[in-house]
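Could you have a look at this structure, given as structure tokens, before my questions?
As you look at this complex, bear in mind that one protein chain is not there, while each of the others sits in place.
And now, chain A:
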């Protein structure tokens, strides 16, 4: 009897791992099917000259242009300067956001003084600032970095402030019972509690920084990916424009991944379902 059960069970149990593997592979492949389809159609349209290649260069042509720019070393200095602008602006903007957000999150008095003004400034469209920044800081690096810093300030500020302000009353009471005050209450309770909010803010700020660097470089620059893109447009090479679009996407994704990884490390105490 027991042998019979074993015989029945074995063939079912044994191949479990190839199934799991196939399942995994399918999970990776599935989201790629649709883009692959689009690329194939796009390539086909171009290859059979159904679309003017000046308007829409084929994927192979775009990749070729990208490869060319990378191999020749032409892209490197532009990539570097764009990265520098984004990172400087992001660092400055989010650093100021953390300091002010901690203050207005912790103290309702400071919040009532500062927060309404910040919200008022936020309603001014970002691009409307460009002329003023150029007027004040000139057309070169200063105005671009400040523009990026200003834009990346808001997401971090809003998220971090509400994280601190909305700290769990029940945990704060624990702090009170054990007479934690001021800096100690902030470092032991408020700050860790608001870290998940902070990282949400930082990721949004980084995304905004990449959005704004394009605007800043399109407004007038002699370097940067945005400049290469604009140059591609001026010289009628759509493949260069599209290659730059890909570069921006990769840059944005990379920096986002880095912050997400750091967040995962720092927030490993969170009792949440692991998400991809």
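Here is the rule we use: a contact is a pair of C-beta atoms (placed from the backbone, for glycine too) under 8 Å apart; a residue touches a chain by one contact, two chains touch by 3 or more; residues count from 1.
By our rule, contacts and distances are computed from a predicted model.
K.L.:
Report the protein name recorded by UniProt for the chain absent from the figure; options are "TFIIB-type domain-containing protein", "Phenylacetate--CoA ligase", "ABC transporter ATP-binding protein" or "Aldehyde ferredoxin oxidoreductase family protein".
P.N.:
Matching the unshown chain against "TFIIB-type domain-containing protein", "Phenylacetate--CoA ligase", "ABC transporter ATP-binding protein" or "Aldehyde ferredoxin oxidoreductase family protein" yields "ABC transporter ATP-binding protein".
K.L.:
Write down which of A:26, A:50, A:177 or A:234 is the residue touching the left-out chain.
P.N.:
Within the whole complex, the residue contacting the unshown chain is A:177.
K.L.:
Touching residues of chain A against the unshown chain: what are they?
P.N.:
On the side of chain A, residues 170-171, 173-180, 184, 188-189, 192-193, 195, 269-271 touch the unshown chain.
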